[in-house]
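Other chains of the complex are left out, but the ones given are in their true place.
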Amino acid sequence: MSVYKRLEALKISLPEVEPPAAAFVPVVHTGNLLFVSGHIARKDGKPWTGKLGENLFTPQGKEAARGIAIELLATLHAALGDLNKITRIVKLLVLVNSAPSFTEQHLVGNGASDLLIEVLGEKGAHARSAFGVAQLPLGACVEIELVAEVQ
Amino acid sequence: MSVYKRLEALKISLPEVEPPAAAFVPVVHTGNLLFVSGHIARKDGKPWTGKLGENLFTPQGKEAARGIAIELLATLHAALGDLNKITRIVKLLVLVNSAPSFTEQHLVGNGASDLLIEVLGEKGAHARSAFGVAQLPLGACVEIELVAEVQ
């Protein structure tokens, strides 16, 4: 099944791609790899702010991470023209804005990982690191960067 | 000398590979690169928890990082079948669970870097970033991700 059929089956529509908030580009293509800039969580078109373990908890963090994965797919769609060109999601770096006591960054990250596997199947299974950061740009609760392989 | 002879000389036996604690895979192979997921520190088979500069200090951090390097080699062995296929350790990302005052992340990272050079010789010399994070999955004291090159 094509990636777009899967997105439709999951009732996911890709959002408009936001330009980066600073002096960099959303994606760089080198060889067979696409390096995608860190995307921050958004809610109703604005940064989704908060700190996990303080004013947000794991379920919201997962939802935020899932939303970022959809934005990352939108960015890849804009860069490639066709998400079916992706042969593999290589790696995610999952940055969770964390209170010093919050230890469920891996569960937050699953919100993104599960979505990528739902949409891309085996091609969506990736390496990953998740960790708690002191703070994120614009106060966002989660930021994720991605490396993908295309043929 | 083969990598396995060096491991034997160092009296290091590779542990069983633990499945990831979440929805991702331990390694993705793309082109000549292997991207290995962040591995957290373990002690007696359980996450080695703690915060550097608070309840753990540099010597324990180094020991934790050395242990992770051995786990990363075990994961590479499981993925490749033969560690002699590694032509270079490309890069480490060393995440140290740090109190706001702890500034020896680079010394903690040396626990992993030294081990990789002991085991792999010149092929083990890598680029690296080390920094202090607010918290890690399951409360681990150190997490390390790795990129390796194979021919």
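Per-chain numbering from 1; labels A and B assigned in written order.
Basically, contacts are C-beta pairs under 8 Å (C-beta built on N, C-alpha and C of every residue); 3 or more make two chains touch, one makes a residue touch a chain.
Here the structure is a predicted model, which is why all the values come from computation and not from measurement.
Peer 1: In this structure file, how many copies does the full complex comprise, given 2 in place?
Peer 2: 3
Rule of thumb we're sticking to: only the chains that are shown with their structure count from here on.
Peer 1: If you average the Cα atoms of chain A and of chain B to get two centres, how far apart are those centres in Å?
Peer 2: 25
Peer 1: Across the complex, what residues on chain A touch chain B?
Peer 2: Touch list, chain A to chain B: 31-33, 53, 88-92, 98-107, 109-110, 113-114, 117, 125-134, 147, 149.
Peer 1: Within the complex, which stretch of chain B touches chain A?
Peer 2: So the residues of chain B in touch with chain A come to 20-28, 30-31, 35-38, 51, 93, 95, 133-139, 143, 145.
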